[in-house]
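Every protein chain except one is present and positioned as in the full complex.
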Amino acid sequence: MRVTFTVNGRPQEADDVWEGESLLYVLRERLGLPGSKNACEQGECGSCTVRLDGVPVCACLVAAGQVEGREVVTVEGLADFAKQRAEHGGCASGACGTADAAAGTPLDEARRWAARGSDSHTGEGTELSPVQQAFIDAGAVQCGFCTPGLLVAADEMLERHPSPTDADIREALSGNLCRCTGYEKIMDAVRLAAARQSEGV
Amino acid sequence: MDFLRPASWEEALAAKAEHPTAVPIAGGTDVMVEINFDHRRPEYLLDLNRVGDLYEWEVGEETVRLGASVPYTRIMEHLRPELPGLALASHTVASPQIRNRGGVGGNLGTASPAGDAHPALLAAGARVEVESVRGSRLIPIDDFYTGVKRNALAPDELIRAVHIDKADGPQQYSKVGTRNAMVIAVCAFGLALHPATRTVRTGIGSAAPTPVRARAAEEFLNAALDEGGFWDNGRIITPSVAKQFAELCSAACNPIDDVRGTASYRRHAVGVMARRTLMWTWESYRGNAARTEGAA
Partner (left out) sequence: MGTTGLPTNITQGSRTKGGIGESTLRPDGTLKVTGEFAYSSDMWHEDMLWGQILRSTVAHAEIVSIDTAEALATPGVYAVMTYDDLPTDVKHYGLEIRDTPVLAHGKIRHHGEPVAIVAADHPETARRAAAKIKVEYRELPVVTDEASATAPDAVLVHGNRTDHHSGHVPHPNIVHRQPVIRGDVAKARERADVIVEGEYVFGMQDQAFLGPESGLAVPAEDGGVDLYVATQWLHADLGQIAPVLGLPEDKVRMTLAGVGGAFGGREDLSMQIHACLLALRTGKPVKIVFNRFESFFGHVHRHPAKLHYEHGATKDGKLTHLKARIVLDGGAYASSSPAVVGNAASLGAGPYVIEDVDIEALALYTNNPPCGAMRGFGAVQACFAYEAQMDKLAARLGMDPVEFRRINAMSQGAVMPTGQVVDSPAPVAELLRRVKAMPMPPERQWLAAGEAADVRELPGGLSNTTHGEGVVRGVGYAVGIKNVGFSEGFDDYSTARVRMEVVGGEPVATVHTAMAEVGQGGITVHAQIARTELGVTQVTINPANTQVGSAGSTSASRQTYVTGGAVRNACELVREKVLEMGRRAFGTYHPAWATAELLLEGGKVVTDAGEVLADLVDVLGDEAVEIEEQWRHRPTEPFDLRTGQGFGHVQYSFAAHRAVVEVDTELGMVKVVELACAQDVGKALNPLSVLGQIQGGTTQGLGIAVMEEIVVDPKTAKVRNPSFTDYLIPTILDTPTIPVDVLELADDHAPYGLRGVGEAPTLSSTPAVLAAIRAATGLELNRTPVRPEHLTGTA
């Protein structure tokens, strides 16, 4: 069958799609967007998290045919998505909640652990969303296989919830498994992104 | 495999009538796992994502009519006052990503004893609205589960909505899993106080071939509360009553040993959850100063 939908703001069309294929397979193998990851294909790891009409979902559990006419944002489009949101005063998807009370980590505290020394210069000039940059800066990336899903989930959480407590972060990311980091640096990264975001850095 | 994409409820019913073996897919959280892992190759997939009616809910005077595909996230966010037990159960479903996609219709359609919504629906006393081209009917939740992963649906029927009475008293829900998030129930327990009728209802998940109520425990507790005038005097439930209620809930289980837990543990845990949820709801009913609802 043919599936037509929008990915990262661009119309896409996939032909000869087998009816049992997932959105994840179509993104990875048909559209050249392998950023969403195939770690479990059973909705237990969050590595394939994408936004479907603004909502974070596991792409492995969405049948390809179900995305007909809908909008998908993947990690490959996250930087643009975040930029547009910033330009449009807060919310790219229109799904933002009201800002919550200042319950989060203060910027100074979030930065205390911050990496010393040089910045990451690979892909210099690549524009990153705040949460992407924070993942690099905080050392939240090791093997990186969980990273795309975590970024999409964390970005969406910060959109709804700009100043989360640690428990809020943990709850929001509880559907994303990471095997390398022990999550500590991921917590640091999300705190940092929140702090930078609140400062408008 | 054919992929059927009805644009409306009527089209969906027609498609199901024409292809009774078609497997409905909404959130995909069960069906896609089976397809990805080669456990199932249905002849037809019937996509319900485009049927907007299924994503809506109506809060009536006494009842909530909850569309089968309303995501668990929405239930948590919008229906907590009306459906506190189901809202708590929804919060224990898998992960945020899954809660954004899955709805009660999927739990009911699969009818796995481990479905998180079942104990809450049993305790609340829900009715499942199912429909086919032949017409619509309401199936009381007590009659819905007919066997291991089997339900009372006819082959041409689809689940339209669930009708749940708005809570007239405190409700609670607990689930045991061997992880603090994203875990399938080892066993689960739902409890609802119905002060209007002076009854208590329960629901047990993953501890019998189907989700079940602990009827003997309910009857015992209804009688004990009645005899002691508890509903009126708002006294603390005596430990011996709570203990016997818990034991009767354990006795209502008919569990198996499996890779997730032993039968013996399931019986034990259901008893503990029964006692705790009774204490939490009763404290809440008594209007005790201390709020005991879980806040998350």
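Lettered A and B in written order, each chain numbered from 1.
Heads up, the rule we're going with is that contacts are C-beta pairs under 8 Å (C-beta built on N, C-alpha and C of every residue); 3 or more make two chains touch, one makes a residue touch a chain.
Note that the structure is a prediction, hence the values are computed from the model and not measured.
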Touch with the omitted chain, as defined above, among A:3, A:67 or A:141: A:141
Candidates B:91, B:160 or B:194 - the one touching the absent chain: B:91
Residue among B:54, B:176 or B:204 that touches the chain left out of view: B:176
Chain A residues touching the omitted chain (full complex): 18, 20-21, 28-29, 32-42, 44-45, 47, 74-76, 78-79, 115-123, 126, 128, 132-133, 135-137, 139, 141-148, 151, 165, 167, 169-171, 173-187
Where the unshown chain meets chain B, residue by residue: 36-38, 88, 91-92, 172-184, 186, 259-262, 264-265, 267-269, 272-273, 276, 279-280, 290-296
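We adopt the following convention: only the chains that are shown with their structure count from here on.
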Interchain centroid distance [CA atoms averaged], chain A/chain B, Å: 31
Complex contacts: residues of chain B adjacent to chain A: 1-3, 5, 25, 27-29, 31-33, 35-37, 41, 45, 47, 49, 71, 94-98, 100-101, 180-182, 296
Partner chain B, residues of chain A touching it in the complex: 1, 18-20, 22, 41-44, 46, 49, 55-58, 60-63, 65-66, 68, 153, 167, 171-172, 174-176
